[in-house]
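The full complex has more chains than appear here; those shown keep their coordinates.
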Amino acid sequence: QDSNELKVRVEKGSIQMATDDGQFKFGIGGRVYMDAAGYFDDKTDLGSGSEIRDIRFLMKATVWKNWDAKINIGFDGGVVSLKDVFLQYNINKNSFFRAGHFLEPFGIEQTESSKTIKFMNFSSTVEAFRPGRNLGVSYDRWGKNYYWALGLFGSDANNWSEGDEGFGLTSRFVFAPINEDGTIFHIGVSGSYRSTDEDKFMDREYPKTVRYKSRAATHIERRSFIEAEIENAKDQFKYGIELLTSEGPVVLQAEYIKTKVNVDMPGSWENYNFTEEYKANGYYAQLAWLIKGGNYKYKMKSARLAKPSPGSIELLARFNKTNLNDEDSYIMGGEQKDISLGCTWYVNHNVLMKLNFTNVDLDENALNGEENFNMIQTRLQFSF
Amino acid sequence: QDSNELKVRVEKGSIQMATDDGQFKFGIGGRVYMDAAGYFDDKTDLGSGSEIRDIRFLMKATVWKNWDAKINIGFDGGVVSLKDVFLQYNINKNSFFRAGHFLEPFGIEQTESSKTIKFMNFSSTVEAFRPGRNLGVSYDRWGKNYYWALGLFGSDANNWSEGDEGFGLTSRFVFAPINEDGTIFHIGVSGSYRSTDEDKFMDREYPKTVRYKSRAATHIERRSFIEAEIENAKDQFKYGIELLTSEGPVVLQAEYIKTKVNVDMPGSWENYNFTEEYKANGYYAQLAWLIKGGNYKYKMKSARLAKPSPGSIELLARFNKTNLNDEDSYIMGGEQKDISLGCTWYVNHNVLMKLNFTNVDLDENALNGEENFNMIQTRLQFSF
């Protein structure tokens, strides 16, 4: 059994090699996203232009039936970035252990691949508060109507910082009493606790800082318009509530996220009138409508929507609000409200085109103060 | 049709996976070039040594018959560099649309793969003036006797600079009335217009600068010996003329390139006696002779020579002159004349060996003034 024939097939546009007994399965692939954006400036001079948003090489392997591995490396911007790089042991058909570098289980959009998110960019709320990928271990299980994941994560896959690492404990639970094709009702909750690093470098101790920031619903213009920096942070706690409900070709998806940072007030500050915590929150609600392509489908395994079938055309609308202002702690990071409209054409299993319009409204605490601007963005996406 | 068997074959030394119906085709490959160079110094102390000149991973895909994609990433020098990374839609057998990061259609040598260029290095003229790879879109078509390409390109695939991007419009047209095996006559012309970026960084505006420079027909010694820097540039216009003619095992290839940079003279300069443009030019002519391996072949699809067949041995000679001096604009970038002799052994489809000798002659405006030096270089090239 040390040597076994692999059948090579193209499955939904991707290369798959597998043995007949299902013990071994390999995949290799790649992706390229090409974006262009035109900005209609207000106060800030925004840089219209184009970019390769994402380039990746991917290898997937299933070996000896129960062991899965994934190595996904990004090269956009001319730098190496680790994406999903993990090893997974499948306990049974409904649960697995995973170890490596992957997305913490928190909410819908944060855990979703950029291949399938509805708009070109995350909502600013998710961009500001998402824990992202970290090095850790997790346990995932799901049944007919529920999904649950719990993970423990370190803070720096490359371990550049000195001193002991901080850690995060994150969990997501979803209940989906109705999850048939065309009728979906899903409600979920996530929570995440994270301690800050012993942030030392070259024998000096730095104040432990937590940062929340977000770009203006776009990536070509790189600046963050809202940003809060909380110094002397001790730890942070986040929770999120998510709702997903679909009837036929229409789906409503909404998430609310709240975060609290506990501050380790230095002794010398005790005379100041300063609260010991920073609070921020945000939410988005988005509506998608498959004008061509049938009904929305659901995957309980990840507690998210399935990708619409090839040939589908989808209309989109999203309202998003992110508030990084906290008067009690005197940290005013700014508030962003944005409305996006979009259209996505799922050309085939490999190619996808997106067109997005966004209006961004910023308050007086944003990067350049109060302003309101519009943008048009488009993406040509290829993956296999 | 979502699942289909892939036949795996080795084709001319490379891996190819394809479905029987030709709808899907995948390729994976890599390349390594290893160079060594010995320099016989004049004034400048040149650094003899060795290097890995190129290392790449490559993925190619044809999906759903008409869609092609290519992801080619370079790792030489221990850094990521994007090579061809594009998506292509084949309209019919003789034309395609392309979008992504690829070589602007300008001349013969600039558009040629380093796998097949005759000498180890580009001619200094092409190195100085080539537009290189940029993020853009192009339309290519060819017939029995002509090739035409037109492309629109941005200026920075990673969009690091602030402000709106500049753009380039580039086109190449080739007429090849005779293009049979062993008798080739090809004449072509290319033109390229490029505006400069709104070059801002950190809220400061920088003068918009255009640079032309070239190494001394080698890569191991990294210094550029001729270099012109034109500040306050508004835009640049280049044109090139190319000639390719072959009789049996002998081929003559020549290119002339001229560039003009328009300068946006600041108001405060108006009293100076300063012309509003910078002009430079260069040309090369090279002779190749297959002492073993038959006649030269031609590909109308790219309007270039085909790679000689495995086992071929080729003798080479090239004269090249690049003049970056422009007295009218008081910018004296230097003039380089070089003569190269070479021999290439096409061992098999994958392996190739090169030996080059070059004499470089520089004028008083070059890096270290007038000097004349020689070098011997060799390459071991592997690709699949």
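Chains: A and B, in written order; residue numbering restarts at 1 for each.
Keep in mind that, in the parts below, contacts are C-beta pairs under 8 Å (C-beta built on N, C-alpha and C of every residue); 3 or more make two chains touch, one makes a residue touch a chain.
Everything quoted here is computed from the prediction, not taken from an experiment.
**Q** If you can see 2 copies, how many does the complete assembly in this structure contain?
**A** Full complex: 3 copies of the single sequence.
Going forward, only the chains that are shown with their structure count from here on.
**Q** Using mean CA coordinates as chain centres, what's the chain A-chain B distance in Å?
**A** 39
**Q** Which of the residues in chain A end up touching chain B in this complex?
**A** Within the complex, chain A contacts chain B at residues 7-13, 15, 28-30, 32, 34, 45, 47-52, 55, 57, 75-80, 220, 222, 348-351, 380, 382, 384.
**Q** Enumerate the contact residues on chain B facing chain A in the complex.
**A** 2-8, 17, 19, 24, 26, 28, 57, 59, 61, 63-64, 67, 69, 71, 73, 79-82, 85-87, 99-101, 135-136, 154-165, 198, 200
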